[in-house]
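Only one protein chain is missing; all other protein chains are in place.
For subunit A:
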Amino acid sequence: MSDKKPISSVNDFVVRFANVNGSGSASANEMFARAILRHGVPVSPRNIFPSNIQGLPTWYEVRVTEAGHLGARGGVDMMVAMNPQTWDKDVAGIEPGGYLFYDSTKPMPSTKFRDDITVIGVPLTAITNSTYTDPRQRQLFKNIIYLGALSALLEMDPRLIEQLIGEQYKGKEKLLSSNVHALHLGRDWALQNLKCPIGLRVKKSDKVGDRIFIEGNSAAALGAVYGGATVCAWYPITPSSSVAEAFTAHCKKYRHDPETGKAKYAIVQGEDELASIGIVIGASWNGARAFTATSGPGISLMTEFIGLSYFAEIPAVIMNIQRAGPSTGMPTRTQQCDIIACAYASHGDTKHVLLFPEDPAEAFEFAAAAFDLAERLQTTIFLMLDLDIGMNHRLCRPLKWDDAKQYDRGKVMTAEMLEEGRDFGRYLDVDGDGIPYRTYPGTHPTKGSYFTRGTSRDRYARYSEEGSVYADNMQRLVRKFETAQDLVPRPLQANAERPTKYGVIYFGSTSPAMDEAIGLLEERGHQLDRLRIRAFPFHSSVASFLAEHDFVYVVEQNRDSQLRQLIVNENGIDPVRLVPIVHYDGTPITARYIAKAIGDHQDHLKVTPLRKAVS
């Protein structure tokens, strides 16, 4: 019935599953993505889910991408439409020439389809109902049955899916065999009744290499384990809860004393975010490595304590998995919208260190590094993830650890050092880097104790509201922040093939979309140098990059171009030279979007005087 040629593509297409929350489809859908990976073909999956437990629509999208583009692509080549509620929208979203896969048990009026797509009906309900009697089984196996049918349609190797099922249900023979049975039920039905394969196909390849497939939150939690975190206090909030949950799981596995079975960690689910950060600050004050994980609303609650961490100079690590604000905003959608809130969190003059990992591998590295930084700098370190990295599986390089690494516990004066007669002033800048020495409580019977407070005090931690004493302290904190510049991960620059006056700055989860967009822009004849910012305070190379380019696009996933604001504010640069490219509808930014926005702007620059073009 199609009047448009069906899309034909091997290892490069997007399948989207439309399901109902709570239907148990998640694991079948994830298995689909993993099975393609096992074919050696990169995938980039994304969860699109409502802030609701049951009944509302969810989508799971798998981008199959031999070229390895891990950003969202946009558009859907094949829709697996399992949710009647969203049917119309789902069908409308299919690319012309695309495919619609649906449960054909009940006949559908022809008006419910489109002429320019291929419609594939499988009587899923009828098959399940004739095989299973238990309603829950009917529901769960229906998902595996459609997975089986898809494997036939896309010409996937069923043995690879069986292998995955085997790994998932290792030791649970009954579940294993019944899942394999369901898989073949669907697969055989498709082979016997449909024209297989369709135009979209999965062919074995070797493009995955040794890369791993992991969620950012889990990787960050593992980073906390490797980084030596022993205290975690948290309060549930999407999309950050899985950090603490993963940390708990990792600790249970790797952090028990083999002899006594006792835990080398303490995890407390706080009564709220105030308590969580309070526990972190108390633990860090007392010399343990501690962290909390939260999201925007949690950061708002923590800001008073963050000010204390800054001013009293107590280490703290906060993992902020950003979601769309303001307020409750869109709790299950992604954004990079807490940049300003975190950079300047709390009252008075404060500045905080932010780290921006681009993928799970960096989330792991930066999470581990955050504890060194927090102790070295004696301040709050924010690990800035977002839902798109945190709650989605990403293909990334394997996690690496250097066994020779010791933790940098920062400047801690020990009893021996005090005995030697070293001058201890808690807020004394001995080395000129703005970082003072601290002592842990209980260090020495008569030396080195001091009073920690958020109130102004002198270099020896003695309460003082003397203006000059206060200013001296505040100046030292500025020096300390300058020191931080060289300790945090540096920006990474990649230059265009030809010299260009144009640059682009981006960060975090935008990375894969940006990498792909550069190619699309080159096709349009635009050359851009790239700078990926990985931390705040900004390294001096950011200023150099700005100086070297007439115009720099700043690509980010928030409305107000917050990173751009921060760059303008901290570098005193003419804002006209920084062109905001923003995307903030809660979906991950795509290469198509970036390439169009920058491309259109570049085209415009060619015909209009420069200053006017961007004003």
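In the analysis below, a residue touches a chain if its C-beta (ideal position, glycine included) is under 8 Å from a C-beta of that chain, and two chains touch if they have at least 3 such contacts; residues count from 1.
The definition used in the following text is that contacts and distances are computed from a predicted model.
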{"item": "Record-based protein name (UniProt) of the chain missing from this complex, from \"Phosphoribosylformylglycinamidine synthase subunit PurS\", \"YCII-related domain-containing protein\", \"Tripartite tricarboxylate transporter substrate binding protein\" or \"2-oxoacid:ferredoxin oxidoreductase subunit beta\"", "value": "\"2-oxoacid:ferredoxin oxidoreductase subunit beta\""}
{"item": "Touching residue (missing chain; options A:47, A:336 or A:443)", "value": "A:443"}
{"item": "Contact with the hidden chain (one of A:36, A:62, A:120 or A:222)", "value": "A:222"}
{"item": "Contacting the left-out chain in the complete assembly, out of A:280, A:505 or A:566", "value": "A:280"}
{"item": "Touching the absent chain when the full complex is considered, from A:192, A:260 or A:468", "value": "A:260"}
{"item": "Footprint left on subunit A by the chain that the document does not show", "value": "37, 208, 210-214, 222, 225-226, 228, 230-231, 233, 254-255, 257, 260-268, 270-272, 274-288, 290, 304-305, 308, 398-403, 405-407, 439-446, 449-455, 458, 462-466"}
